[in-house]
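Here the structure is laid out as structure tokens; the discussion comes afterwards.
A single protein chain has been omitted from the complex, and every remaining protein chain is retained in its original position.
Per-chain numbering from 1; labels A and B assigned in written order.
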Amino acid sequence: MRRAFCFVFAMASLLVSCQASAKDICLDCHKEKTPGIVSYWSESRHSSEKISCVSCHGGDVDANHNRTATVTASKCGECHKKAFIDHSVSRHSIGLKSGRGCTRNFETSSGQTGCIFCHEEGSSKPRVKTECAMFLAQTPEMQKQGCDACHRVENRCDTCHTRHGTDISFARQPQTCGTCHMGPDHAQLEMWETSTHGVLYRQGKEKSGPSCVTCHMKAGSHNVSRGIATGIPESAELLRKQERAFMLDICSSCHTRSMASRSLEDADMIGKQSSAIVSEAFSLVEELKNEKLLYPSAEERPIHPLFGRNIVTGPHMLYENISAAESIYFRMKQFHYMNAVKGAFHQNPDYTHWYGNAPLKLSLSELKSEAALLRSVDVLKKRLDNIAPSDRSDDSASSDLKKMLRDIIDRRLRGDISEKEFQEQKDRLMKEKGL
Amino acid sequence: MRRAFCFVFAMASLLVSCQASAKDICLDCHKEKTPGIVSYWSESRHSSEKISCVSCHGGDVDANHNRTATVTASKCGECHKKAFIDHSVSRHSIGLKSGRGCTRNFETSSGQTGCIFCHEEGSSKPRVKTECAMFLAQTPEMQKQGCDACHRVENRCDTCHTRHGTDISFARQPQTCGTCHMGPDHAQLEMWETSTHGVLYRQGKEKSGPSCVTCHMKAGSHNVSRGIATGIPESAELLRKQERAFMLDICSSCHTRSMASRSLEDADMIGKQSSAIVSEAFSLVEELKNEKLLYPSAEERPIHPLFGRNIVTGPHMLYENISAAESIYFRMKQFHYMNAVKGAFHQNPDYTHWYGNAPLKLSLSELKSEAALLRSVDVLKKRLDNIAPSDRSDDSASSDLKKMLRDIIDRRLRGDISEKEFQEQKDRLMKEKGL
Partner (left out) sequence: MRRAFCFVFAMASLLVSCQASAKDICLDCHKEKTPGIVSYWSESRHSSEKISCVSCHGGDVDANHNRTATVTASKCGECHKKAFIDHSVSRHSIGLKSGRGCTRNFETSSGQTGCIFCHEEGSSKPRVKTECAMFLAQTPEMQKQGCDACHRVENRCDTCHTRHGTDISFARQPQTCGTCHMGPDHAQLEMWETSTHGVLYRQGKEKSGPSCVTCHMKAGSHNVSRGIATGIPESAELLRKQERAFMLDICSSCHTRSMASRSLEDADMIGKQSSAIVSEAFSLVEELKNEKLLYPSAEERPIHPLFGRNIVTGPHMLYENISAAESIYFRMKQFHYMNAVKGAFHQNPDYTHWYGNAPLKLSLSELKSEAALLRSVDVLKKRLDNIAPSDRSDDSASSDLKKMLRDIIDRRLRGDISEKEFQEQKDRLMKEKGL
């Protein structure tokens, strides 16, 4: 009780300290131009607490109209201190600290240049730690609509919260989390919805069954990573134990602790077993790479943004201009593995097995078959080379030309070069080859 | 206000003009035989406005009992004139005018023969414009349950509206649109449901967020194609601009016009980029076709309903008896491309990227790998032919027999021929070959 009182008192003080001029330069025009936004704000707690437009957006009218001023998480954090700190130490904001997450279009909150998220300090060399190099090959539009629309959660509170209202019921809905936590790469929304937890919730909302926030945002904490022991390396054993114990406390409000513990341990094991299947696939892809059996070869691929003329199968693996074998492997680690592991932690048998384990095993079989085929064709080629060496000079010259031509055609199709540039490049190439 | 009054007055006049004999020949029996239907109608506005069974079904009892009388859109249109006209100019009814949509089982509303939808007038030659040739290889049952169940929207209002009631709330539900607008080929329901728009709607219905009808059936219009600029050729620039402006007016009731405009332009670009990836795949399939590397070859396939003994990779492409390369291409253009483009227009990052862009790129890689493998096997074969030509006559005779036998087996398995016919055909073949 005393704690609750202190909290309310602290919040009240905070609100007072955050108040800004209520007489706002913006409202006169925006009442006409964006009445929806003004109406949302008018009915919000921000309005009644005298948090005005400039409190959040700042007083620089030009910057706002040019969209160079953005309300980032740190601005919200000036008042919502605890939520901001919680968020900052969670995976939701991990791009800010570790270089994870795609940060190409990153807007810094403090005027600091965004370069450091992709480049070594004071250098144009890309940072090796930027795992998001995976996505560097994207167009600006796909980055905006396909990547940033979710990854902006790193420093934008309105990824989950509505913009000008303060009713948190929208953000608390599991479907709000699901706008990002869905689909082939991590289907948490679908897993939960079709698990017993989700069905109970559907029947009677939070009184009846747990939603995302029940287990992952206990008591309103914005550290969504609390209680998740997977991903913590085995060496940090104590931390793993602490996080597991934290989650078991939550489970225990409905289940016996022993039953919950067994269930999470099963999921741990399923994680290890699924990881072993992925590792087997990884080793095979590495073997094929070393045997030079992957098409396109390193020479035939565009330069990798971080590793140059190399076939990259590790965490910085791209998902274009790769071989069929790599494509199978990519789907295994990014899609099927995720379904198996996260399906088990969300107690969803169908995701664990039919969306996870089964396609993992089927894909490994397909990968091995592909490898066997590539190898047997290669053996035939070598045997044939022994009997009757092919005239490589002629052969490769013609195949080089073919490749160069196809490359120019591809670039035109993709819109990298115009029709005119295409004709010029093609003519130049034909002339060079004396054709 | 005056407009609303005019509308009500017009509707009232319409209803009066549509009234038919209230004393209906049908009710006496159908009260007993189909009480559900009669009850739906009794509580409907049709009933209170004296629109009776024969008003819609006509007075030919035999035709109705034999199911040769069908209530098509034009019948509803006699009273619901505006809705019918709107519908007729929309994509929903496009099969009626352009030959799009599968029209094999088409029931004409005016006694006119349906032949003209598939055949050139006065000829048995199939129409090249009938894009639905794609589906011509279907069984009658699959046509009915798999194709027509959705494509009947072309001339049947009860595809969306309930049959004998007049409560339009069923038709207005987004899930009603979703019975067809879902799944691998165009997942609009899923995209919307897991977008912020869908989550807002879920929270507070139409007061809170937009559903299908909010953006695509403004003010109850039945021209569902209004505001959709994609699909309009670039040459018709003015029309494209008009439709885009129409949609931006709708967006503007919640968003700033500039923000909405940027978002739709991003989606335009994602459409172009995705289309370029599909085009690259198309070119590669065409190359493989010209290099005669696709299996089954044109000779080994059943005759294409429109183009005969040819491999068709354009809009009339079939999706059976094709090669693995074509299968990858088909999935790219019919599934992944749709997810990328429609995902972007429905502001769903997961559909845009993970269901769209990523599998598009992965599939293109797989297609290129497949092509490389087919080509390298072919090179080996040619090199081997140079060294030691195979006795083609023997070889191909035996392989021909094998193919013919397999073809007969396939036909039996599919139920095209009976067990008895199979034995006869097999025996005849063996005799012909002197075996």
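By our rule, a residue touches a chain if its C-beta (ideal position, glycine included) is under 8 Å from a C-beta of that chain, and two chains touch if they have at least 3 such contacts.
Quick caveat: nothing in here was measured; it's all calculated off a predicted structure.
Peer 1: Of A:Leu248, A:Ala298 or A:Ala358, which sits in contact with the chain we cannot see?
Peer 2: Checking the options A:Leu248, A:Ala298 or A:Ala358, the one contacting the hidden chain is A:Ala358.
Peer 1: Which of B:Ala149, B:Ala236, B:Met259 or B:Ile303 sits in contact with the chain that's absent?
Peer 2: Once the missing chain is taken into account, the touching residue is B:Ala149.
Peer 1: Touching the absent chain in the whole complex: find that residue among A:Thr194, A:Gln242 or A:Gln425.
Peer 2: The one listed residue touching the chain not shown is A:Thr194.
Peer 1: Which residue from B:Glu49, B:Glu280 or B:Glu326 sits in contact with the chain not drawn here?
Peer 2: With B:Glu49, B:Glu280 or B:Glu326 as choices, the missing chain is touched by B:Glu326.
Peer 1: In terms of residues, what is the contact footprint of the unshown chain on chain A?
Peer 2: The missing chain touches chain A at positions 193-196, 198-200, 202-203, 253-254, 256, 263, 266-267, 269-270, 272-273, 276-277, 279-280, 283, 344, 347-358, 361-366, 368-370, 372-373, 376-377, 380, 383-384, 386-387.
Peer 1: In the complete complex, the non-displayed chain touches which residues of chain B?
Peer 2: Answer for chain B: residues 33-34, 36, 138-139, 141-142, 144-147, 149-150, 169-170, 173, 175-176, 178-180, 182-185, 189, 295-296, 319-327, 330-331, 373-374, 377, 380-381, 384, 387-388, 390, 409-410, 413-415 touch the chain left out.
Here is the rule we use: only the chains that are shown with their structure count from here on.
Peer 1: Once you find the CA centre of chain A and the CA centre of chain B, what distance in Å lies between them?
Peer 2: Each chain reduced to its C-alpha mean, chain A and chain B end up 33 Å apart.
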